[in-house]
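The structure follows.
One protein chain is absent from this view; the other protein chains keep their places.
So, chain A:
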Amino acid sequence: MKDLAHIRNFSIVAHIDHGKSTLADRLIQATGALTEREMKEQVLDSMDIERERGITIKAQTVRLIYKARDGEEYVLNLIDTPGHVDFGYEVSRSMRAVEGSLLVVDASQGVEAQTLANVYQAIDADHEIVPVLNKIDLPAAEPDRVREQIEDVIGIDASEAVLISAKTGLGIPDVLEAIVTRLPSPKGEAAAPLKAMLVDSWYDAYLGVIVLVRVIDGVLRKGDRIRMMQTGAIYQTDRVGVFTPKMLETDVLGPGELGFLTASIKQVRDTRVGDTITSERGGCAKPLPGFKPAVPVVFCGLFPVDSADFEDLRDAIEKLALNDASFTYEMETSAALGFGFRCGFLGLLHLEVVRDRLEREYEIDLITTAPSVVYHLHMTDGSMREMHNPADMPDVVKIDRIEEPWIRATILVPDDFLGDVLKLCQERRGIQMDLTYAGSRAMVVYRLPLNEVVFDFYDRLKSVTRGYASFDYQMDGYEAGSLVKMQILVNEEPVDALSTIVHRDKAEMRGRSMCEKLKELIPQHMFKVPIQAAIGGRVIARETISALRKDVTAKCYGGDVTRKRKLLEKQKAGKKKMRQFGKVEIPQEAFINALKMDG
């Protein structure tokens, strides 16, 4: 156990690509936590998909031993927080586990919306914040402008910002020194009953669930019987230790320390981020404030392309859920797609990450149906029910009103693109709440229905601003809206997986766009195929795919048979990627691409 005065706990706040992981790597290297040989680029982002997307899903920590310029040895605990809006609650818990933050800003790019969201979390958690300007070796670096921007936009003093280049290692010793001299040491009572925060947890095939903890008061020891205050579950710790970043058993963690415990916990689901861990007997009286259960806000159906893969999909989803308590699933049957799962996610990125992992790690080809938000249906009998799936919409005469979730979105954008952003938000039923300038950049705050954002808003935003806009949002309550269920009929048959809930004013445009898209996405058949969008029984848009005119090989003799047979094999394989609806085959990508809007 280290005395509190010689501990510093901190996180790094940064936008994607601004150099958080590289800086973390440099700090690990500079304090000799890993040898050169052990050093793999960006040690902290361990999952492939995380690495590819430059995002972190699980919080991780590393303990650094640093001999400061005052001659004393300090323990520096770095916590790497999840870096995306979908994981806002997880981020807030990680922030509560430390006392200070390094705010890393790219000296050429400046502050982004995501940086803002995280830095506000840090401010909410009463952090001391040390601004760090990265990439100052780049010719485009403008440290003075960015310093000014930090002061204007965030409102913190940036005059003593540390100038570094994480890539070249320039300024790294100054960062370490600033952590010791400018960040506060943690507070806590070793003699008090155990009170520790469950910061995050993940599943390890050998050790079971590994729980990342921050001890607030008291001492956590190997062999202790502990109680999770929210779930009430009792465990006995098998291992207690720290990450260096390798797991190192210390058998004891004192106040102010960050580390791990294992206690033969079988599923991540049994641990709740933000829960308070205490002793079974003589524990603390009150849990830590701020605990919230994870609530999925975006739902979609996941179906195997090949229905024979259903059991494999079930196994894969169960395995994935072992490590991700925020992801929910239940079996779903679609007339069009057969057996699959209705899954709930914290947000769109979370959805994409889970889908990618299922496809890549478990090699299952998936059909993803249109993402849907959770609607509140207020029925004429006074009851309220939640609807996760447009296919479940009850008879409209029984519905008094439908409420949909809204968000409060913050968008930072260079003013050249401001007009396009406003137009996009306006098209998506947005209501402008605020518009301010910081230098040549505008910060717009909009209230938007989540329904309008859930599908391709972020893609559209990136495209209209050529990638210069940054975006962040938080949930902002439910409101009644004029919402209707729009069905798509292919060759006169409704395809349930293409049903969506749309705003009445948008229905016709949306229906036309979907019919046009499907006309491109569904291949020609040997007969003509009508595609219709309908509300109730009324058709609001229609397109027709003409029948194939001619498709026959002119010359086919003895030398052509093998090649023709192989082409046929390919055709057969292609058909496996299609779904049959009555007589019509729809390619899997049509289900998601039909919903993308161009304007």
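The definition used in the following text is that a contact is a pair of C-beta atoms (placed from the backbone, for glycine too) under 8 Å apart; a residue touches a chain by one contact, two chains touch by 3 or more; residues count from 1.
Assume contacts and distances are computed from a predicted model.
> Suppose you had to identify the omitted chain by its UniProt name; would it be "Probable electron transfer flavoprotein alpha subunit", "Heme chaperone HemW", "Recombination protein RecR" or "NADH-quinone oxidoreductase subunit K"?
"Heme chaperone HemW"
> Which of A:I65, A:V295 or A:L548 sits in contact with the chain that's absent?
Residue touching the chain left out of view: A:L548.
> Which residue numbers on chain A touch the omitted chain?
With respect to the unshown chain, the touching residues of chain A are 526-527, 548-559, 561-562, 564-565, 568, 571-572, 575, 583.
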